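Quick one: this structure, given as structure tokens, is what I'll be asking you about.
A single protein chain has been omitted from the complex, and every remaining protein chain is retained in its original position.
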Amino acid sequence: MTTTTAPAATTAAGKPLPRQPWNRHLLAIAVLTVLLIPLPLILPPAQASVAVRVLIFALMSIGWNMMSGFGGMFSFGHAAYFGIGAYAGGFLLVEHNVSPWIGMLVGMVIAAAFATLIGFLALRYKLRGAYFALATFAFAEMLRLWATNSEFVNRAVGYHVPLRPESSWWWMQFEPASANYFWIALGLTVIALVVSVQFVRSRAGQFTKAARDDEDAAAAVGIPVMRYKLLTMALSAAITAVAGAFYVQYFLFIDPDLAFGSSVSIQAILPAVIGGVATIWGPVIGAVVMGPLNDVTATILRNPPPALEFLQGRGGLDVIVYGALLIIIVLLLPQGIYGALRKRWSRR
Amino acid sequence: MTSTPDQDHVAAGNGGGVATLDPDELPTAATRTVPWLRIGVIAALIVVAIVLAYVRAGSGVVVVQAVTTGILIGGIYGLVAMGLTLIFGVLDIVNFAHGSFLALALFLTFGLTQAGLHVYLALAVSVPAMFLLGVLVQRGILAGAMGKPLENQLLITLGISLIIENALLLFFGANPRSVALSGDRGVPIFEAVANLSRILAFVGALLLAGLLYLLLQRTRLGTAIRAVAANDTGAQLVGIDTRVIYAVTFALGTACAGAAGTLVAPLVTIEPTTGSLFNIVAFVVVVLGGMGNVVGALVGGLIIGLAEQLGGIYLPGQSPLLSVFIVFVLVLFLRPQGLFRRSA
């Protein structure tokens, strides 16, 4: 039960309304963007590709965070949307010679539609908690299995993006170490961040949060809970699909496991959990932590210390570190890095 | 997180006998009735599925083979799922690490057979080892998150599975390995053929499942576990140390995965990711059988084994797992409480 721990008494009526953080978030995004633009010109190529990976992680997770963080609907199947984005881009480009930008848009639309369908079923049949997570997982796996065995999308082979003789923005293809890739990823991530700020401050975002906190109370104040939950899911799926569509153009390759595998869903979850679920900056901070790990561990394993000689060239260490990080964060900092920091600040 | 209007009154705790903390209400062993009608319906559905498969395949041998293989592998699924459902029923944890314990047991078995031990004797090592590991993991990691939101537990077990699976990858590499059962051969069953190792794995799984059932139903420990599953606060009030029960239950669950790992070692390619396949199937089985329902898990295992094999006939060219997921999604939507009521 609640007790009478009265917070610091405030002034009498007529006091000014508290300031809202949204414009500060937007300002921070703008400043950060400007600061990051020269990054690929400064960084050596290897590090620049790490930076791109960070942005892909961030983008995936910003999408996940919208549905599972702000919306409170824990998805364990965001690979479905990432994969749809990736496959829409790959399929249209390879089979029909359609620009990846258009493929990206198509992927977003299909992912949003698919999310709405799954969401409708899941909400209609009142799946909650574990059941909801398992259902999202099942749909992603079904897509993976379907893609693996369907001639329509080239079975297990997937798609290789054909190389073009010259760089082109329209075909989103540049020489391998081009800074353009970073700038595109940065642009997409910034748009996603701005969208998430605008979403959270919007009517829809507020309703979604209310429904997450207490569905019945939300309905009782007049919120059509189902509608806003579906909207949130669709938006979330579309953002994660963008990450998938960009991924294909950057790595020039996609197959069912890379697109729809459960490790993809995990990659969408981890940055937000590490950085802070249901916060604007959590996914970004988590992605910054996670992105470089892969390279760090690969470097270690390329020249392991003498005692661990036998591990040379092996893979898996990076994921072990993700796993450990995940456990530590959930146990010790359940609000994530940003969540914990914010709590610190607001205490003062 | 989300809640229903019902909670208004449950939390108010007045009125009728819903959610009371009365220790008299702990479940007793013999007060369960067998849902004959439901069993009949399910059996009828299975028969229909088999007949349809026959129509589709046009060959009796194919169907008999599918049914035989399905039932045999289904027993293993049942054993894996029993462990998983037990953990869910008692600790309320959706354990994503379950399959990785199975993978660990696979590699352990591989190592022991390399060292000259007979496959089935490896059970004597893998089961206690996984039990012990289960205790350690529960006490060391999961205990800190008991009672936290479901997502937290899910993420932690996900972390554990990432660590185990990738530690196997790190140390053993991705090369597939295998364990051979000396004297393994095809055994004719009706018109079908099944490997001896498959039959033995099935029999072993059923025996262990039976043992687990007896343990839950007939021993003091089992009674305590069931009491905690039904109502942990109440169990605590009657003097049960729930911390011990949580640890033991989790360990029993992982021991099931361990036993299954050893039993299937001669049947599967041994890779770090083999476990996750079983994990997926086990989730399906658990939901099918009713989360927390141990007997349901065994029956669900058999049904999913069948679904997987018959699905191969219905959807030729698709992965057998696809039909498993189709069954899963249907069950989730139409009967999320499982085919059978929960009764851990």
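All chains are identified by letter, namely A and B, in their written order; residue positions are counted from 1 within each chain.
As a convention for this text, a residue touches a chain if its C-beta (ideal position, glycine included) is under 8 Å from a C-beta of that chain, and two chains touch if they have at least 3 such contacts.
FYI, contacts and distances are computed from a predicted model.
Chemist: Going by UniProt, what is the name of the one chain that was not included in the view, given "Transport permease protein", "Amino acid/amide ABC transporter ATP-binding protein 1, HAAT family", "4Fe-4S dicluster domain-containing protein" or "ABC transmembrane type-1 domain-containing protein"?
Modeler: Hidden chain, UniProt protein name: "Amino acid/amide ABC transporter ATP-binding protein 1, HAAT family".
Chemist: Taking the full complex into account, find the residue in A:94, A:115 or A:225 that is in contact with the omitted chain.
Modeler: The missing chain is touched by A:225.
Chemist: Which one, A:76, A:159, A:207 or A:250, makes contact with the chain that was left out?
Modeler: A:207
Chemist: Give me the chain A residues in contact with the hidden chain, please.
Modeler: 1-7, 9-10, 12-13, 15, 17-18, 202-203, 206-207, 209-210, 212-214, 216-225, 278
Please note the rule applied: only the chains that are shown with their structure count from here on.
Chemist: Where on chain A does chain B make contact in their complex?
Modeler: These residues of chain A touch chain B: 72, 74, 76, 121, 124-131, 133-135, 137-139, 141-142, 145-146, 148-149, 212, 214-216, 262, 266, 269, 273, 311, 314-317, 319-320, 322-327, 330-331, 334.
Chemist: Residues of chain B touching chain A in their complex?
Modeler: Residues 1-5, 88, 94, 141, 144-145, 148, 150-152, 154-156, 158-163, 165-171, 173-174, 272, 276, 280, 283-284, 287, 291, 317-319, 321-322, 325-326, 328-329, 332-334, 336.
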